[in-house]
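Quick notes on the structure that follows.
All protein chains but one are shown in place.
Take a look at chain A:
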Amino acid sequence: MNFQTPLCQQLNIRVPILQGGMAWVATASLAAAVSNAGGLGIVAAGNAPAQVVEAEIIRTRSLTDKPFGVNVMLLSPFVNEVVEVVCRQQVPVVTTGAGNPGKFMELFKSYGAKVIPVVPSVALAKRMEKQGADAVIVEGTEAGGHVGELTTMALVPQVVRAVKIPVIAAGGIADGNGLLAALALGAQAVQMGTRFVCSVECEAHHAYKEMLVKAGDRDAIVTARSTGHPVRVLKNKFTRDLLRMEKEGISQEELEKMGTGRLRIAVQDGDIENGSVMAGQIAGMMQDILPCADIIHQIMEAAGRQLEMLNQLKGVTAP
């Protein structure tokens, strides 16, 4: 069972699964593996300089002949150069995060990219549709990294009702039942981050992946709420320090400064005590590190089984 939705045809992918554009984590190795497995792999630009992003795009193309995407982080200091590279390389799918990509929309559309902004509210989803977005990724607060207020369960159906373009559900989804639930809410695909961190092809430090596998249901907490830019990460020494200082009322600048560079040391150096181990609430469900092809295969199988089970319930009447 492939659950081919119209969006799958639009993006030319076999299964309705996108891999989240996680800064530092979503490299060519991960993106290509997901694309090769039938989903849509996405290279994260994050705060990286444009030439680094270009090298990753070229490396992705050397590893897969399937469609893939690049996630453009709109608050990056290099955003204009990154957009230039994405256009020059004619990346088939562009997702955007941390803001409103309106001013780049025409550039992306001019070479035929499918543009899919991540949106945290109904109004922004409607505005993106009006400006020509091909679909929107609706990310609930269950997700890892920078998060909004609303849950996936509440926000996805509201956006589905408000726009005509396809909706991709993200945040708190990591298995077949989650995929099925998202489709039931009206989404045409899911985007998963945390699940793909726990994959063989993910180039994050082994300690980072292991920490996700060991995490329990309550370990992914939100920090930096007072700055207005809350971030979901796994509890560790860094988050304890951060929360204590937040309570003591340190300034927003100091708080932001404390967070700088923390993701990199966790992902690349494996410093999971002092680093920012971003993960979604679904981290508690992670039990193994598998090849991306196996992850996708298991999800599709499980979604099919669960759908059959639900179908059986249809005929059941009260005694």
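Rule of thumb we're sticking to: a contact is a pair of C-beta atoms (placed from the backbone, for glycine too) under 8 Å apart; a residue touches a chain by one contact, two chains touch by 3 or more; residues count from 1.
Methods note: contacts and distances are computed from a predicted model.
Per UniProt, the protein behind the absent chain is "Acyl carrier protein"; the candidates were "Acyl carrier protein", "SoxAX cytochrome complex subunit A", "Glutamyl-tRNA(Gln) amidotransferase subunit A" or "Pyruvate dehydrogenase E1 component subunit alpha".
In the complete complex, the hidden chain is touched by one of A:49, A:67 or A:102, namely A:102. In the complete complex, the residue from A:127, A:235 or A:305 that touches the missing chain is A:127.
Along chain A, the points of touch with the absent chain fall at residues 99-100, 102-103, 120-121, 123-124, 126-127, 131, 228.
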